[in-house]
Structure formats: C-alpha cells, structure tokens
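I have a structure here, written as structure tokens, and I will follow up with some questions on it.
Note that one protein chain is taken out, while the other chains of the complex remain in position.
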Amino acid sequence: MSSKIDHSLPLEYQTEQNRLNILGFWIFLGAEIVLFATLFGVYGVLYQRYAGGPTHQDIIMIKDVLIQTVLLLTSSFTMGIAIFEMRRQQLKGLIFWLVITLLLGSGFLFMEINEFIHYVHLGATMQTSAFLSSLFVLLGTHGAHVTFGIIWAIMVIIQLVRRGLTPTTARKTFIIGLYWHFLDVVWIFIFTFVYLKGMVG
Amino acid sequence: MGIKWNEFFITGDPLILGSQIAIVLTMVGIVAGVTYLKKWKWLWSEWITTVDHKRIGIMYIISGVLMFFRGGMDGLLMKAQTSRPEMEFLDAQHYNEIFTTHGVIMILFMAMPMLIGIMNVVVPLQIGARDVAFPQLNALSFWLFFGGAMLFNISFVIGGSPDAGWTSYFPLAGKEFSPGIGNNYYAVALQIAGIGTLLSGINFVVTILKMRTKGMTLMKMPMFTWTSFIASVIIIAAFPIFTVALALMTFDRLYGAHFFTLSGGGLDMLWANLFWLWGHPEVYILVLPAFGIYSEIISTFSRKTLFGYKSMVLSILIIAFLSMVVWVHHFYTMGSGPAVNSIFSITTMAIAVPTGIKIFNWLFTMRKGRIKMTNAMLWSLAFVPCFIIGGVTGVMLGMGAADYQYHNTLFLVAHFHYTIIPGVVFAVFAALYYWWPKMFGFTLNEKIGRWHFWLFVIGFNATFMPMFFLGLDGAVRRSYTYSVESGFAPLFLVSAIGSVILALGFFAFCYNIYWSIRHADRNITGDPWNARTLEWATASPVQPYNFAKLPEVDGLDPFWKMKKNNEGLTIKDSDIEEIHMPSNSGLPFFMGVVFGVAGFFLVFEWHIAAAIAAIGIIAGLIYRSFDYDEGYHIPVDEIKETESKWRNVEGEVHNYVK
Amino acid sequence: MKKGLFAFLTTAPLLFLSGCESKLVVFDPQGPVARSITDLINWSLIWMLLVVVVVFGLFGYIVWKYRERKDNLDYEPPDEHGSTILEIIWTAIPILIVVALTIPTVKTLYALEEVPQGYEDKEPITIHVTSADWKWIFSYPEEGIETVNYVNIPADTPILFKLTSASTMQSFWVPALGGQKYTMGKMETEMYLIADHPGSYEGQNTNFNGRGYADMKFEVLAQTRAEYDKWVQEVKETAPKLTEEEYEELLKPTHLGRLTFSNTHLDWVNHADHNSKTYTHPELYRGHGYQGKIFEEEDNYRNKTNDDIEKHDHHEDTEHGGDHSGH
Partner (left out) sequence: MEKHTNRFPISHVLGFIFSLILTFGAAFIALKTNLSFKVIMWIIGTLAVLQAGIQLFMFMHLREGEDGKTNVINIIYGVFMTVVIVVGSIWVMSAGHATH
C-alpha cells in the first residue's frame, strides 16, 4: 500500500498498487479464458444439434462477418497505438486513438446487433435449437464484453480529460487496453471456429 | 405483476410456518437488540463498511457458523426421517428440498466461507503483509457471497426451495420437470456467490504473489499460505466454468433456451459434464486449505518443522493438476465407454499418491516430536484415520467398473462425508481453536473443547460408518424412505443416533464459544501456542495495520527462529513510520444488496424489475471507477501507543503452551 | 478412549463383512457380470485394508510414542527437514498399489461392454428399457410384448438391455446381477446382464428424479427357459394391446403397478431416437410455491403430426456426422 513512485518505469507501472492491479487484471483474464473456453466447449458439443431448425449455412452472412472482423482487428491495432502514445506522454494522441478505437468498436457492435436481428428474422432464435442457443450465448457473451468495454473506455476517457495523465489514469487506460486486445483474441477464435468452420462443415 | 401471495409465501405446512415465524422473530429481535444497544453506527462503520481483511475474515466465519446450523439442521431432519422404515415425518417433496439445500449450503455457504474466512484472517499475517492486495474487492467478495447466501436461504419460506439435488441434474432441474421457481434460486443465488468467490481467488493469488514480506521466497512460504494459493488458483480455473454452467441453466429455465433440455436438441449430459468440471476441483478447493491448516497445527504442536516441505509443495501442485482431469469419475455410469472410463479411473486413483505423500509427511513430522494434545491438535490427529477411510473408499469409487455398484448409493454418501467432514469440518474446528486467540484475544476453553471433540468424532463415525454397509446392501441415496423388508432399519437407526451425538458435539462447541466470551482469560500474549509462523509475531487480537514494521524472513518457521535467536522481537521507536491504510467503503455492501435484489427479481422471473435493479450494479461500477479515495495514514504516535500497549503489558500474561 | 475408537474403526468393517448372516447384496452376486465386479471389489478391499492397517498402525505408534508426557517436557525435538529415501518409498509404494488396481479395473471396464465371457455363443435376448416418471417399461421387440415394473428373463442367457428414458435421467440397477447405467432421453445406452439361476431380484432407479423416486423399483424374475417361453406365449395370447393414447397416459408422472401388453410402444415411438417426440407434462409437476413460466416445446407430442417428424430427417446426416453417428 505504499505510494512510492518509481520514475524509471512507464507511468502505469510506477506505483505498487498499479503493479498489483495490472497483475490482478492479467489473472482475471486467465479466468476469462476459462469462461470463454467453456462456452467454446459447449458450442463444440452442441453445434450440430439443429433440431430441425436452421443450420450454419442457412444463417451466416460471411461478408458481414469479415467486415466485423476487420473492424475489431483494426480497433485492437488503434488501441495499441493509443497505449503507445500514452507511453510517449502524448495525452492528445492517446485520447484521439482511444476515440477511434471506440468508433470502430461501436461499428462492430452495430453490425453484430444487425446480424442478430437478421438471424431472428430467419426464425433462428435462442429458443430454436441447441445449436442456436450455444451460438447466441457464445456470440452474445463476446458482444456483451465489447459493450461493457465501450462503456468502461468512455469512463476512462472522461477521467483522462479531467485529470490528465497520472499513474492512476495511465493504469486504468493500460488495463482497458489489455481488455480490448483480449476481446480481439476471443473474436479470432469465434471467427475461425464458428464462422469459418460453419461455412466449411 | 399479479403476485399471488398464497404462492409467494409457502403456506400450509407446520414445519415451514414454524421457521417463518422463527425467522421473523429473529429478525425483529436482532433489529430491536441493535437499536436498544445503540449499535447501528458501530455496526456500520466498524463492520459493514470495513475493508480490513481480519474483520472480513471474521464475518465470513460467522456466516459460515450460521450456515452450519442451517445445514446441520437439514442433516438432522434427514436422519430423523430415515431413522425408521416408512417414517412419515417428512414427505418426499420435503426430503428432496432438504437434501438439496443441505448439500448446497454445506459446501458453498458453510465450507467455502469458513475456509475463505480463515484464509482472510491468516494469509496476510503469515506473509507479513498489511492487508490483501485489493481490500475493497475483498469486501465486495464477502458481500456478494453474503447476498447469494441470503437469497438462497429465503427460498425456504418465499417462493419454494430448490429440490433437484445439489447437483441439479438436467432434465430434472429444467422447466419441464421443475416448473416452480425453486431451482431459479439455485441458478441465481449460486451465481452471485460464485462471482464473489472468483474475485476472492484473484485477490489471494495477487496477494500471495506480490505482497510477501522481504525474504519470503515462494519456497519459504508457510504451508497454509501455499495451500491457500493453490486453492485460489483452482478457484480461478474452475469457477468460471460454474459461472457459465449456471448462466446456461438460467437461460434454459428463464428464457427457454435448449442447452440441457430434453427437447430442441439439448443435451442433459452436458450439464453433468460442466457441473463436475467445476464440482470436482471444488472439493479440492475445500480440502487443500484444510491440508494447510493441519500442516501448521501438526508442526506447531509437535514442536518440529514440517517434514518434507518440498514434497508437500510438489504434492499440492500435482493434486491441483490432477483435480482438473478427473471429473468424469462422477458419471462413469453415463455410458461414455470403456476408453473414457479407463483414463479417468487412472487419473482419479493417481490422486491417492500425492495425498499419501502428505499423510506420511504429517506422520513423520510428529515422529521424534513432542506432541502436545491441545484441542487444535486433537482435531488434526482425528483427521488422519478418518480421512484415510474416506480416501481409500474414494479410490474404490475411482475404479470405474466397481463404481457401477457403488454409484448413487449410501456408500458414496459415506465416502464424501468421510472426506469432507474430517477434511474440512475438523480442519475448520482445528483452525478456530488454533487461531481464535489471534482473532479475538482469548483462547477457547480446552475442557469444553474436549467434549466437543469426543462427541463430534464419535457421533460422526457412528453416523456415517453404517452408510458404507447400507450402500453395499443396495440402499440408494436421496430416497426419503425404505421398506421394512429391506432390512436396512438397524443400521439406519445407528446412523440416526450417531447424528444426535454429532449435534451434541456441535452444541458443546457453541457453548464453548459462549463460555469463553464470558469467562476466558484476556491476558494472553501474541503467541499463546509457542508457534512458528509470522502471524504469531504480532498482537492478539491483531492491530489494524498488522505489523508496525514489516518483518524480514530468511527461512521456514521465521517466528520460531526469531524466538530462538532472540532477534526482531522488539521494535525500536525509530523504526516506526507512518502507515498507509485503505479507507472503509459502503460500496461493497451496496453492491451485495443490489445483486441480492436484482437476483431476487430474476428468481421470480420479473425481468423488468430485475433489469431496473441491475442498473444499480452499473451505477456502482461507475461510482467505483470515479472513486479516487487514496486511503489515510496512521500517524507514528498512534502506532507507538498501540505497540507499547501489547508489548509491555502490566502484570502477568498467560501462555497456553510454553 | 481414543484407542478404543481406533480399534472400532479398524475392526468394524471386518466385523460387518464377516459377521452378518445375510450377505450384503454387492457381495452376493447372482450372475457373471455382477461377479466380475465383486471380484474387482474384493481385490481392491485387500489393498485398501492393507493401506488402512499400515497407516493406522504407524499413526497409533507415533502418536503414542511421541506424545507429551510429564517426564519429557524438557525434550527438544530435533531439527529435521525430510528424508529423500523415505519420501521416495512412500511415493513408490502407492504408485505400485494404484497400478495393481488399475489393470483389473481397465480389464473389467472393457469386459463389461461385451457379452460376458463364456456366453458368447448363446444368442442374447434384447430388451428395451424405457424409464419414465416413475416407472419402468420393458419392451421385448422380438417377442412383441411389453411389461411395466417387472421383467421376466430366462436364466443363464445373456440379456442385452437397451436403455433409454422418456423423461429425466435415470439409472438402471439390478445390484444382484450387475452394475448400473444411466437411461437418458433421445439416446441409448447398453448393458448385458445374466442371471445364473432362476430367482427374483430387485432392481431400481438410483438417479434421483423427483417426488416419486423412492418407489421406482421393479422386479427381475429369472426363469428357466421353458417357464420363460411359456410366460411369453401366455402374454401374447392373453395380455391386452397397448394403444398410443394409453401409452401417453402411462407416461404421465404416476406410480403404476405391474402391467402387461401384447405389443410394444416401439411400434410408434422409440425414445432413444434422436428425433423422437418429447413427452413432457410440465403442468403435472407443479408443486407448492410460486410457479414460473413454462415453455411450449415445439417437438412435444401434443403439437406435432408425423409429417413434422419427417422434416427432421433431412438433417439426419449433418446432425449425426463424425463420431456421433448411429444415433
């Protein structure tokens, strides 16, 4: 609980509490990995149980998915740039790239919601079959994480504007950065094992 | 929403009416008592908003004891019902509700909080830290657990209890076969408590990794810290699975999804799979900290350092690894084929090896020692033979083909009471006798403790030993009755009598607490047992900042060495510096309440109300994000005063063990 | 006092095992399947008793010898950290014991999936077992008869039980004849049982499934071949026919006595079939307390005609590709 500051480190690592929080967040991501692994496991068990309802090929819009993927990938990249700017002590650059990230993230979210609406119009709902239950919950959990990330990032931006770059705000920014990249990692696997596999199989 | 009040409150049953009245009276009594004593403010500022790990630990333990009453009462009711063949004390529905809540409450709301409570009190002290890594998060964990526990407990009187077993297998637990909301309580309340547990796990991993005092490398950590660490790691690896499983259960039950249902392509086996992917590691989450407790106590009262420290550490690592890959042994009979069953038989039996290493190391810690029979030590001694019976019957269950005959019989019930009660309940008792002075500044009475010990141990064996034989004779679990012709009656009666003795033992424990609060000697040092680890190097009860000056360590049993070499026991005024402390916060309590309320609405399937309540959760998170409270500092003078108070006591001080 | 307790703990199991005049059912197998499991259990008991005796002995000795007494209060225990040799010993021996247990376990596991040894050339009889709340339905497809809550089998003949469920997950167990296996809706598990001699054996559900669970029992009556054939013949001639409506009534959550029919429900539904209709009655399970919403299931038997079922078959191959084939 000491508030000693070590100036040789990047801002977000300077205080003891910051280092604790960052490690804690990594551990939390470990738990998130297990959480998503379980959802993937459930999907892996149920993905052929269509119960007479629509199949992958009936509902997936692969073009839209590709666009979604590019949006999220790019947002992960711009988030990286934002943290890079933070390390250079560039508050303006940091905020600029954060906002870009959020825009891209919102674009992703918008398309995902559209995708869901499209599914429901095709008669593919969470209640239709085990396959669709597992699909909606896997995608939905990821989408909920993105939504949460967006709200959270807005909070961080407000604090950056109000307080500037301090060890505390830097830590918060750094952690949301980790979170955002993590969501991209999860998406890569959704893209591969849900969409691409669904189109092939 | 059109509430039907006659459905809302369970009515028409004297048993439930009785407990409803009891609950209302208790609540009125508590409120009246606190008001009369003008303790509201004290309660709020000293306990409800506290972020002090020791107080949070104590609150966990108190909740655990309360839940032990509830769970134990359930156990006694079941034993009463099966004491004679064709009893009509409880009907099937009641029996089902009672073993379900018994299992859930004992494991998740009794054993878990007891152990997490003890971890909270002890671990930061053992590693020479001022608190855990995230004190506010720690409070949040507690209040989430508490909110979940309360939500689960009201099910008995409001809305209906879950009744599908603590395992709540589908399709039985689905809406097709359990249309009442009882099982919603299971899904939602456990979810809330589970999130709290997960956060605790993260907190302890970071605490133990980063906040050890100078010189305490990983391989110099006390064994209880090690086992708490590994248990936390397992929590992080296993609880997210439970989170998902419960969420999917909620989707099935509340929104008509098809994960585990009979219709729509759902797969009931998947629930069993997910449940045990979490459920098996869960039993090792329980038993590992208990192993740590025994290690500390056996070493202290044998006056020897722990035998084979390195192999102890290695064996818990192996147990942790294996605990993740044995879950299928709970459903060998599901027909996954001989290949699957063979692999999981092997991994299951393999756990006997590291556990055996631990047992032998304990035995050899005692060898050549001077074994002091305190109550804490007696519990640790009784653990060894009782747990071995549980363990070897576990290995018998682990043999897939043989399990076809044991599965779902009372043999299995006997096995797990023989592992859980010696493995967890004995450990909790041992820990309470051992660390009680650390928490409260006085020891529990040893004489009354003897009554507690003998009654409980004898009662325990008498209750559960007959069940092995009942099981081998074909008596199944979860059956509320049996016929006269079955021939089960004599053994069931022995078992029922045993449970009464068990209850008397527990009663002796409660009396001991009462007696000791009133009469025990308050003039004790920080080190009543002549112990070995750092928590004894500071005052009893521990001052808020734990250590005026953080100790330095260069080996195992650091406090023992300090005493031997007579160094580091006193403190110079010049060493004392200001200490930074985190501020109290009401937010964790608020979050617990909001989660509880939102959960309640969700249980009753009032989705809009639940969504509105959930806004409170978001609000709490946002508030936290903008909270820049930096804590406060305890000034040097205050520390000096506190320190001299316990270091230079006037008059004689008493040690239990010299 | 403590010594007495430990003596009790160690000897009680032996006493119970040997002293009882009526043998515990698991130790009194009435067929080759149950016998192979009992052999395995006995084998494991030997080793477990060895472990128990050795460790209890060691424990008693150490605790007794090194307890604190009035006369050893000045004894300071040595500073001892461990012993590599000892630790290797108590790692190695349990490993060996575990290996000794593993080998017969695996062998038995594989053996239990096949027709028991020595009976390979005897034509097995297939009986479909359908568990429902709270009753057991036995269908003899070859004979075209069906019984409820009892099953007659010829002794000394392998019986292939094909297990499925019309409702919850249940477990089929005849302890005198063999181990148990789950019955699950829309899938099928299998089990061979053989009775050595004619006789009556109790069977029951062991997997909890609600209010009626405790009474979900059935009788297995093993008969001589001649008796059995006669019984089949009699049933065929005298028993009534089961209609679909009666059958639906039968599947509701009730306790029934014994019933006998001269046809089988397999004629219109096999619950083991992945695409079979669902037969659930949520409204009949309402108990006390606040009632939640229940969902209309599209594939419930009340909603669907047979054409709908046919539609399912389009997906037959996609649904059951890979290792999940043959549903």
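Order of writing sets the chain letters: A, B and C. Residues in each chain are counted from 1.
To be clear about the criterion, contacts are C-beta pairs under 8 Å (C-beta built on N, C-alpha and C of every residue); 3 or more make two chains touch, one makes a residue touch a chain.
Computed from a predicted structure; not experimentally measured.
Participant: Given that one chain is not shown, which residue among A:13, A:96 or A:148 touches it?
Facilitator: A:13
Participant: Just one of B:235, B:270, B:283 or B:412 touches the chain that is missing; which is it?
Facilitator: Looking across B:235, B:270, B:283 or B:412, the contact with the absent chain belongs to B:270.
Participant: Could you tell which one of A:27, A:95 or A:146 touches the chain left off the display?
Facilitator: A:27
Participant: What does the interface between chain B and the hidden chain look like in terms of residue numbers?
Facilitator: Residue positions of chain B that touch the missing chain: 209-210, 233, 237, 241, 267, 269-270, 273-274, 277, 324-325, 327-328, 335-340.
Participant: By the contact definition given up top, give the residues of chain A that touch the hidden chain.
Facilitator: Contacting residues on chain A, toward the hidden partner: 10, 13, 19, 22-23, 26-27, 29-30, 33-34, 37-38, 40-42, 44-45, 62, 66, 69-70, 73-74, 76-77, 79-81, 84, 87-89, 177-178, 181-182, 184-185, 188-189, 191-193, 196-197, 199-201.
The rule we apply is simple: only the chains that are shown with their structure count from here on.
Participant: Would you say A-B or B-C is joined by more C-beta pairs in contact?
Facilitator: B-C
Participant: How big is the gap, in whole Å, between where the Cα atoms of chain B centre and where those of chain C centre?
Facilitator: 32
Participant: I'd like the Å distance between the centres of chain A and chain B, where a centre is the mean of that chain's Cα atoms.
Facilitator: Using C-alpha averages as centres, the distance is 34 Å.
Participant: Can you list the residues of chain B that touch 2 or more other chains?
Facilitator: 256, 263-264, in rising order.
Participant: Which residues belonging to chain A are in contact with no fewer than two other chains?
Facilitator: 49-51, 127
Participant: Can you list the chain B residues touching chain A in their complex?
Facilitator: Answer in residue numbers: 130-131, 133-134, 198, 201-203, 205-206, 209-211, 236-241, 243-245, 247-248, 251-252, 255-259, 263-267, 270, 273-274, 277, 580-582, 618, 622, 625-626, 628, 630-631.
Participant: Would you tell me which residues of chain A are touching chain B in their complex?
Facilitator: Going through chain A, the ones touching chain B are 1-3, 19-21, 23-24, 27-28, 30-32, 34-35, 38-39, 42, 45-46, 49-51, 126-134, 136-137, 151-152, 155-156, 159, 168, 172.
Participant: Give every residue of chain B touching chain C within the complex, in rising order.
Facilitator: Result: residues 4, 7-8, 10, 12-13, 92-93, 96, 158-161, 163-165, 169-172, 175-182, 184, 253-254, 256, 261-264, 268-269, 272, 302-305, 307-311, 331, 333-335, 337-338, 341-342, 345-346, 349-350, 352-353, 356-357, 359-361, 363-364, 366-373, 381, 384-386, 388-389, 392-393, 395-396, 399-409, 454, 457-458, 461, 465, 468-469, 472-474, 476-482, 487, 604-605 of chain B touch chain C.
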